[in-house]
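For this view, one protein chain was removed and the others were kept in their places.
Per-chain residue numbering starts at 1, and chain names A and B are given in the order in which the chains are listed.
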Amino acid sequence: MSTLLELKNITVRYGMAEAVRGVSLDLAEGEIITLIGANGAGKSTILKTISGVKKPTTGEIWFRGERIDKLSPEKIVARGIAHVPERRRIFPYMSVNDNLKAGAYLRKDSEIGPDLENVFHHFSLLKQRLGQMAGTLSGGEQQMLAMARGLMAGPSLMLLDEPSLGLAPLLVMEIANIATEINKQGVGIILVEQNAGLAFRLAQKAYVLETGSIVMEGDTAELLNDQRVKEKYLGI
Amino acid sequence: MVSIKLRSNMGPLITIAILLVGLLLMPTLVSSYWIHVLMLMFLYGILAVSLRQMLILGQVSFAHPAFMAIGAYTSTMLVMNLGLPFWFTIFLAGFASGIVAFLLGLPVLRLTGPYFFLATFAFLEVVRMILTHYYVPFGGPMGIYNIPPPNPIGPINFSSISHFYYLILIVFVITLLFFYSLERSRFGQSWHAIGQSHLLAESLGVNVMGYRVLAFVIACFFAGVAGACYAHYMTHMSPMEFGLTLSVDCIVWAVVGGMGSVFGPAVGAGILTFIPQVFKSTAEYEAGLSAVIFIIIILFLPGGLISLPQVISRRIKKREDIVTSGGKVG
Partner (left out) sequence: MELTFFLQTLINGIQMGFLYVLMALGLTLIFGIMHVINFAHGQLYMLGGFFLWWLFAIHHVNYVLAILLSVIIVAAIGFIVERFLLRPIRDQELYVMCMTIALGQFFEFAARTVWGPLDKAIPPVLPGIIKFAGVAITYKRLMAVVVGIALVTGLYLFIQRTKAGLAMRAVEQDPEVATTYGMGINRTYALVFSLGALLAAASGALMGTIMVVNPVMGTAPMLKSFMIIILGGMGSVTGAIAGGLIVGMMDSFFSSLFGIDIAYIFVFVVAFTFIIFKPKGLFGRG
C-alpha cells in the first residue's frame, strides 16, 4: 500500500506557545489511524495543520507525493482532504441540502450525483430533512451532517475531529459503523479522539500525544496490551 | 546599568523640554494669527488625546464633540445666566460632561464594535439636534454670541490673545501629563489588554465594564473642559461646530498621529490643523490631499506619524546589518 499522507517533524506555534512539537506520522491508502490524548495535547491542531487552516512553523506535510504544508485550505481540499471539524460546525443558518452542497462546492454539479446517493445511503435520516435548517438538528444529526458534508467533497482522506464528543453511546456506535463503511470504500481516515476505546476499535494504527509530542505509536492491536495505555487512556 | 538607562531616556525628554520652552516663547515670536492656530492645535490635541483612551479599548466613540458641546454650553450658560466665575465653571463643565458620560456609558459601553460606534453617533446627532432646535436656553442654530472671557486674575485680564494662549497651553500640558501618568501607572496597561481581547481580560477577572466607564468618563471630562475653553475664547459657538465632521477629525488625528503613545494624537491634531493653514492657496485640494495622506499612513505607517523615527531607525539598522554581515541577513 502506498503512503497517502506523511507528516515530517511538524512543529506548530500559537504566538510564543508550542502546541505541537516534532510530530511525524504517516498514513497508507485506505488506512484508519488515530491520534489520541488528553485535552490540549495538540491533536486538533495537527488536523488543522493538515487541512491548511494553520500553517506549521517547521516541518513538512506530504500528500500523495506532493508537499502541501504551504498551500491554502482551498487548494488542499481540492486535492482530496476533507476536514470534519471539532464540535461539528455545520452551517447553522443553511438547510441540510445547502450544507451538503457546500461540501461539494469545488466540484462540478454533474459529478456529485453518485456521491449524494452514497451519502444518503450512509446517512439515511438526512434524506428526510433536506430542507431543515441545520442549526435545528440534534447533536447526533449535526455530526452526521458534518461527516456527510465532508464526504461530499469527494475526499481520499477524511480528518475526523472528536466525532463522539457529546453524543450518546448508541449514536457513537452508529457513527463508528458509518466511519468503517466509508473507510471500506477506500477513504483514508485520521481519527482524533479522547474516547480511546472507540479509537482503538476503529483504527489500525495509533499515535498517543501528550503536550504536543508523540509519546507512543504502533498498531492498535499491540497498544491495547500496553500497560501504560491501558491505565492512562482505557481506564483499566 | 542605571546611568545607561538615564541616557536612553534623555532623548525624548530633551525634545520635550525644547518644545515646551519654544511654546512658552511663541507669543513673542509669531503674530496673533499663528497664536490662534496654535490654540486650536492645543484644543484639538486635548480632544484627540482623550479620545485615544477609548480607542485603546477598541471602542470608537463618535460622541466626543457632543461632550465638548456639553462642556461648552454648560460653562457658557452658568457664566452668562448665573454669573459664576469661569474658573469654577470650567470644572463644572468637565463634571457635567463626565456625569452625562457616566449615564450614557452604563447602557452603551456594554456594546462593542459597530454597535457602540452607532450608539455614540446617534447620541451625537441627538445632542446636536437638541441644541439646534431649542432657541430658549441654547440659542438655536445660530448658537450663542458674546460669551465673556474668563474673569481676571490679577494682571491677567484676557484682553490680549496671549493670555488665552497661556491658559489653553496650561490646560493642554496638564492633559498630556495626566494621560501620560495614566498610561505609565500600574493599571495603565489594563486598558491595552482589554483592547486586545476583552473576552480574555474578562476571563482573567478584569472588571472590563469598570475600566470602560472610567475611561469614558475621564475622556469626556477633558472634552468638556476643552469645550469650555473653546467657548470662552471664541466668544461664539453654534451647534454646527460639534458635529460629525469633528467626530471624524478626532479619529483621524488619533490614527494619523499614532496611537502607540499619548503624544501621538496630539501630534496628529497639531500637524493636521497646522498644515492647511500653511497651504492656504490649495484649500480646495485640502480635503482630497488629507484623505490621500490618511490612506497612505494607514497602509504604510500604521503606527502613525509618531512612529516615524522608530521606523526610520529600524530601516537604517536593517541596512547596517546587511552591510556588516557581508550582504547576508537572516
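Here, a residue touches a chain if its C-beta (ideal position, glycine included) is under 8 Å from a C-beta of that chain, and two chains touch if they have at least 3 such contacts.
This is a predicted model, so every value here is computed, not measured.
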Per the definition of touch given earlier, which of B:162, B:238, B:277 or B:290 contacts the omitted chain?
B:290
In the whole complex, not just what's shown, which of B:121, B:242 or B:263 touches the removed chain?
B:121
In terms of residues, what is the contact footprint of the unshown chain on chain A?
51-53, 72-74, 76-78, 82-83, 85, 89, 91-94, 98, 101-103, 105-106, 149, 153
Chain B residues that touch the omitted chain in the full complex:
55, 58, 60, 107-108, 111, 113-115, 117-119, 121-123, 125-126, 129, 133, 244, 248, 251-252, 255, 284-285, 287-288, 290-292, 294-295, 298-299, 302
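To be clear about the criterion, only the chains that are shown with their structure count from here on.
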Mind checking the centre-to-centre distance between chain A and chain B? Centres are C-alpha means, answer in whole Å.
53
